[in-house]
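A single protein chain has been omitted from the complex, and every remaining protein chain is retained in its original position.
The first chain written gets the first letter, and so on, giving A and B; residue counts start at 1 in each chain.
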Amino acid sequence: MTEFPQTWAFRTPRARLALWFGWLCLVALFVYCWQVMTSTTIWMFIWDAPRQAADIGSRMFPPRLSYLPELMIPLWDTLNMATLGTMLGVILAVPVAFLAARNTTPSALILRPVALFIIVASRSINSLIWALLLVAILGPGLLAGIIAIGLRSIGFIGKLMYEAIEETDIRQIEAVTATGASPAQVLNYAIVPQIMPAFWGITVFRWDINIRESAILGLVGAGGLGLKLQASLNTLAWPQVTTILLVILATVIVSEWVSARVRSAII
Amino acid sequence: MLTVTDLTKTYKTGDKALAEVSLTVPKGQVVGLIGPSGAGKSTLIRCINRLVEPTSGKIALSGAELTGLGPRALRRERRRIGMIFQEYALVERLTVMENVLSGRLGYVSFWQSFTRRFPSADIERAYRLLDRVGLMEHADKRADALSGGQRQRVGIARALSQEPELLLVDEPTASLDPKTSRQIMRLLIEICAERGLPAIVNIHDVPLAQQFMQRIIGLRAGRVVFDGPPEQLTESVLTTIYGAEDWTAMRKDGEADRVAEAEAVARLAMISA
Partner (left out) sequence: MTGYPTTWRRPPQIVTDRRWRIVLTVAIIAYLLIGMGSVEVNWARMMEGGERGLRFVYGFLQPDFTSRWKDISNGLIESLTMTLTSTVVGVAISIPIGIGAARNLAPPWVYYICRSIIAVSRSLQEIIIAIFLVAMFGFGPFAGFLTLSFATIGFISKLLAEDIEDIDEAQAEAIRATGASWLQLVHYAIQPQVMPRLIGLSLYRLDINFRESAVIGIVGAGGIGATLNTAIDRYEYDSAGAILLVIIAIVMVAEYSSSYLRKFLQ
């Protein structure tokens, strides 16, 4: 008769130990970070927060709907900022993407790292920070917002585009090359048709994100709905704040719906 | 006429794909290139138009040397060599017409090709070729709307629109069913005969090669181990090429295919009669 073991464990003892140790480290790190973070926190304010919340909440309702007509021009500005900013971003991102893609870059040693750095730099800095800088440089207004949106979009569009370029079907490129086509013609006939659906999908997706972002850029002076939000917050006009938030919410929902429709139509 | 002398290709990994391959293809001859996978068939074909850069050796097409050419001169020579691919390699999202016209890319300026304004002679030729391969009414369809056999016909039309002096054909039937395979092979042979066009056809299906080719070259581990008419392709020769395998079974399969095809044709004839 064979002896079967009476106990069975999911993992080997060593793996279990490592796992427990990992969790322990995470908990210790969390506690430590928590201590550091809250070292300057004034707890009185925190305990006071529910009262504050109730206070603000009661002031916010009902929203001041008569404020709506005043919001139409900022809303138009917000939409323009997103659309023109996306266009700027696309125009700047396409060359960067071709420089960053392994199969189309003219120089893998110099230009590709530069293009990759542009993409990372643009991705790591939020459009609000770009706007903060540009408002300081160019002065407040839509232009700063458009450029901020454009600069932030380079990284997003560039990254997804260069991945799409790297995923193109090599056989189609080989076939066009074999006809004696020049590199520019290969780009035009073999690579561009393949990445077109990805291109439109990415652009519309980013446009949708840009609508959300452009709604708040006004907080740092770049025009649009955010500017009104900032003004209302400064004067503690809470019913107006609610109205603006509702407009932003509605815009975001509509743009998300449009982008989802367009993307499903492409795919 | 194509002359290949001592062609050698060693990949960066150290794999020797071709070792001193020499061969000559006169005008109008259709050569079948057979051999097990990894024997270097695909490398040989791609070395001829330098999609793969040969390590050493010489390639001359009607007297013009192809090795050592700069990018611009190479593109000019590539126009004279049409290529047909295993999985059609059409640009799927372009129309059939654009795919055929892309054979003319080496002859037109970038701007002409970018605006799709090809010379009228090119367009007329493209229509004639589409008619020849039986796809006249599909000209404005997108390539991905076609079936496998139709796509390969577009591939043939694209190669022919280059007005090539040599056809390189890489496993033209590998992704097609047996019946369509035979139709495509027949079309290729007919077209080569009409134009006196030499062709190198890379083919893994031995019975198909024996049926259609005028001359067969057997490659094994990058070396030419057989070169002669299909009748000389005996069992012992095939064993040299492919190693000891039970390849009579393969031949019987091919035989069965042929019988099935003949039957299907006969049945179709009866229905239409």
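The definition used in the following text is that a contact is a pair of C-beta atoms (placed from the backbone, for glycine too) under 8 Å apart; a residue touches a chain by one contact, two chains touch by 3 or more.
On a predicted model such as this, the values are computed, not experimentally measured, just so you know.
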Full-complex contact with the absent chain, from A:106, A:139 or A:183: A:139
Per the touch definition above, residue among A:24, A:56, A:91 or A:114 touching the missing chain: A:56
Chain B residues touching the omitted chain (full complex): 95, 97-98, 101, 116, 118, 120-121, 123-124, 126-128, 131, 139-140, 142
Interface residues of chain A (partner: the chain not displayed): 26, 29-30, 33-34, 36-38, 40-42, 45-46, 49, 52-53, 56, 76-77, 80, 83-84, 120-121, 123-126, 128-129, 132-133, 136-139, 141-143, 146, 212, 215-216, 219-220, 229, 233, 245, 248-249, 252-253
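Criterion: only the chains that are shown with their structure count from here on.
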Whole-Å gap separating chain A and chain B, where each centre is the average of the chain's CA atoms: 48
Chain B contact footprint on chain A (complex, rising order): 169, 171-172, 174-182, 184-185, 188-190, 193-194, 196-197
Partner chain A, residues of chain B touching it in the complex: 49, 51, 75-79, 81-83, 85-87, 89-94, 98, 102-107, 110, 113-114, 155, 158, 162, 168
